[in-house]
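With one protein chain withheld, the remaining protein chains of the complex are depicted in position.
Chain naming follows the written order as A, B and C, and within any one chain the residues start at number 1.
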Amino acid sequence: MGTAIYILAFAVLLIGLYAVVAKKNVIKIIVGLLVFDYAVNLLLVLVGYRSLGSEGWGKPPILAEGQTPAQLAATAVDPLPQAMVLTSIVIGLGLTALMVAMAIRIYERYGTFDTNQIRKLRG
Amino acid sequence: MMFIVPLLVILPLGAAFCAVAMAEVSFLKRWTGSLATLAVLANLVLAVLLFGTGDLKLFVGGWGPANTLGIEMVCDGLSKLMAVTINLVSLVSFIFAGPYMRRFTKPWLFDAILLIMIGAMNGVVLAGDLFNLFVFLEVAAIASYALVAFGCEAEELEAAFKYLVLGTVGSAFILMGVTVLYSLTGQLNMAKVHMLLPKAGLGSPAVLLAAAALLSGLALKAAMVPFHAWLPDAHPSAPAPVSAMLSGVLIKASGVYAMARIVFNVLGPTPQYAAILMTLGAASMLIGVLLAVGQWDLKRLLAYHSISQMGYVVLVIGAAAQVAARPSPDMALAGLCLFGGLFHLLNHALFKSLLFLSSGSIEHQTGTRELKKMGGLARRMKVTSFCCRVGALSIAGVPPFNGFFSKLIIIVALVLTGHGVLAALAVFVAFVTLISFVKVQRYALEGPPAGLAAQACEAPALMCAAMVILAVLCVATGLAIVPLREHVFGPAADALLSAGRLVSMGGAP
Amino acid sequence: MSQGMTPIVKNTARLVSGFIAVFGIYIALTGHISPGGGFAGGVILAASVVLIVLAFGRETAERIITPSQCHLWDAAGAGLFLAVALVGYFAGGFFVNFITPISKGQVGKLFSGGTILVSNLFILIKVAAGLAGAFLALAAFRRAGLPDGHPKEVC
Partner (left out) sequence: MGVEYIVLMLLGFMLIAALIAVEADDLLSSVIAIGAAGFALSVVFLLLGAPDLAITQVVVETIALVLLIRLVVTRHDTTSEMPRDALRTGLVLLAGGLLLAGAFFAISGIGGKGAIPPFGEPVLGHKATDAVPPGVSADYLANSAEETGAANAVMAVLLDYRAYDTLGEATIIFVSILGTYAVLRRFGRRKKSQETEP
């Protein structure tokens, strides 16, 4: 079961990669990058999850009222990947804003989102 | 001296925040460039001061060293070398940008973004923590996307978008590699990961997956050949000081440096990684220069040469990794390889930024980048063409200049490690580079003045000053090779080869 | 479009945008004791500006906060966060939590966590102002359309 979850995460990552490389539309490429970003974030959270077997799900790493840190350490999921994902989500937001601004200007200059027509450079 | 290390990152970032605030106050608006230059000058002085000390290790926030809860900043020989290179080229670029950027609107935005890029690159070379390395790689990358698009013309936007897409894919791969390494070891500190990886199995599929993700992501950032498509568009499209920064230091700090760090200090050199590095390096070296020969756009030609010259560095770093991975490694030989690679890295930073700045100066005065439309500039722009010649002679590897010595050391090191064929290839590439720059001299500087070059006059004094500084340094580093090896490159190579020295506590965890 | 959307949308937006803003600040200030934090709070606070731009148009939104105020707040938030890191030098080093040794507070109450509370506040300011400014800039560009003289390459 666990392997299936990981493989699904990698499959989402591949869809993003496919869109970035094979699609010929600026918006589709942006969408592909977002999917790629989601998949990597998901992978980080999956890596940090801890299941407690018969006792249920892993708990959020937040000290509840009347709980001792030792109890928290025995039941909570890993907080470090969550901090990393928080950073990664914010990076994604910044990149989205920049990409949207660039897409607006590209559309204004070329009148299209089609990368086949956006080809002044030789590559 | 410990307190200097974070200042290298904070000063440019703080200056950038100040520059944005200053831009809203009318009488301070025109001083952002001066503020930026001062901040980078202070940074350069601090970076030079660091050479007086040994290896510095700092745990940010005081959360260490017992269980590495915090982020470690490592300032060893290699970090010092890179920090001085970065801040030197940045200072020259800012001096050049003063007059050059008058042609653009809102120059304060340029100052702020470039300052953030410089701070982030300093952060990259001082990082002793995998995730911290990723974060600062990403800051530098995003700043460079914005700078490539700074002119807002159609080609610039297109090149920036292409660069952004490929750069983001590379970053995501790097984060994936960091994730896998974290899942195996539970640590992000580079030294700790290096220590724990053998317990997880060095050749196991998970480690190989992480290595593949990290190396392909970093190869994308360094524009090694199968991943080079963005560089010849992005670097010429940026304003000239930014081209100098991108080609001169960004691909080194966030590509080659990070690759060397990861291979030597995190994964540990093995024959497989060495083979990957050497393949990437040899392919970039050859294909980059072959693509460069046919170019008629001066800045594109220089950009392709960046790929080729970085190929030299990665190739010889790969050779060093191969030597270090042998059962009984010959550390002196590996040190020689790294000396050649790192010396060439410094030299390339100097002469390639010099060449990009002189191309910017030519473009500023004549309004063209096409070699065929220039001609006779040697008479009209004396300082610029003199500096351009110094840069061309350096990159082509003509004896008294620095490029000759580093290429010679690389070729000797390749022969000594038993790669005669690769050494011959390196000689061939050096020869083609020479031909390619003879072409530049012939069309741009000599001959009768063509249409656009006829009315050209010398560039403003500050732009000339920036180029002269770099030209002098090109000669000086070539002559000061022995003391530089002793005090700069020796410790830098040691930092890579003695991975154990990065371990702060030693002993079993 | 210059007049914004229908009165129903406008009235609803007027009603909820204040609540959204307050919720954003709450999320940021309680970040150290419950889920949330400065980034989420800042984005929520910016979302209230986004809502006003969408419902009333850019001019109305600029009566509340102008782009140049956004720049100033943005830079101030980032600078203050950096200042928190620098004040740590007096307590022993870069980014040292200098409040916790003085008064730790009670775990789980608002005044605890030392610099975490302060940093969350500054990040809230930074993220909210930055995103609001970026959205205003995007909205301004959209309305303007093509400039009259298409820019020519000058050099």
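Worth a mention:
By definition in this document, contacts are C-beta pairs under 8 Å (C-beta built on N, C-alpha and C of every residue); 3 or more make two chains touch, one makes a residue touch a chain.
This structure is a prediction, so every number in the text was calculated from the model and none was measured.
Considering the complete complex, the chain that is not shown touches A, B, C.
Checked against the full complex, the candidates B:T53, B:S204 or B:Q455 give a single residue touching the omitted chain, namely B:S204. Interface note for the absent chain: among B:L157, B:I174 or B:L496, the touching residue is B:L157. Within the complete assembly, residues 27, 31-40, 43-44, 46-47, 50, 54, 74, 77-78, 81-82, 85, 94-95, 97, 100, 104-105, 107-108, 112-116, 119-120, 123, 126-127, 130-131, 133-135, 137-138, 140-142, 144, 147, 151, 153-155 of chain C touch the chain that is not shown. Residues of chain A in touch with the missing chain: 1-19, 21-25, 27-28, 30-32, 34-35, 38, 41-42, 45-51, 57-63, 69-70, 72-73, 76-80, 82-83, 85-87, 89-98, 100-105, 107, 111-114, 116-117. One chain is missing from the display, and on chain B it is touched by residues 13, 16-17, 20, 30, 60-61, 63, 67-71, 102-106, 109-110, 112-113, 116-117, 119-120, 123, 131-132, 135-136, 138-139, 142-143, 145-147, 149-153, 156-157, 160, 180, 183-188, 196, 199-209, 212, 509.
We adopt the following convention: only the chains that are shown with their structure count from here on.
Counting C-beta pairs in contact, the chain pair with the largest number is A-B. The mean-CA centres of chain A and chain C are about 23 angstrom from one another, to the nearest whole unit.
Computed centre separation for the pair chain B/chain C is 35 angstrom, with centres defined by C-alpha atoms. Rounded to whole angstrom units, the spacing between the C-alpha centres of chain A and chain B is 29. Multi-chain contact residues of chain C (touching two or more other chains): none found. Contact residues on chain B toward chain C in their complex (touch as defined above): 2-3, 6, 10, 13-14, 17-18, 20-21, 23-24, 58-62, 103, 152-153, 363-364, 367.
Taken together, the chain C residues at the contact with chain A in this complex read 33-35, 37, 39, 43, 107-108, 131, 134, 137-138, 141-142, 146. Remark: chain B residues 131, 135, 138, 142, 145-146, 149, 152-155, 157-162, 164-165, 168-169, 171-172, 175-176, 179, 182-183, 188, 229, 232-233, 237 touch chain A in the complex.
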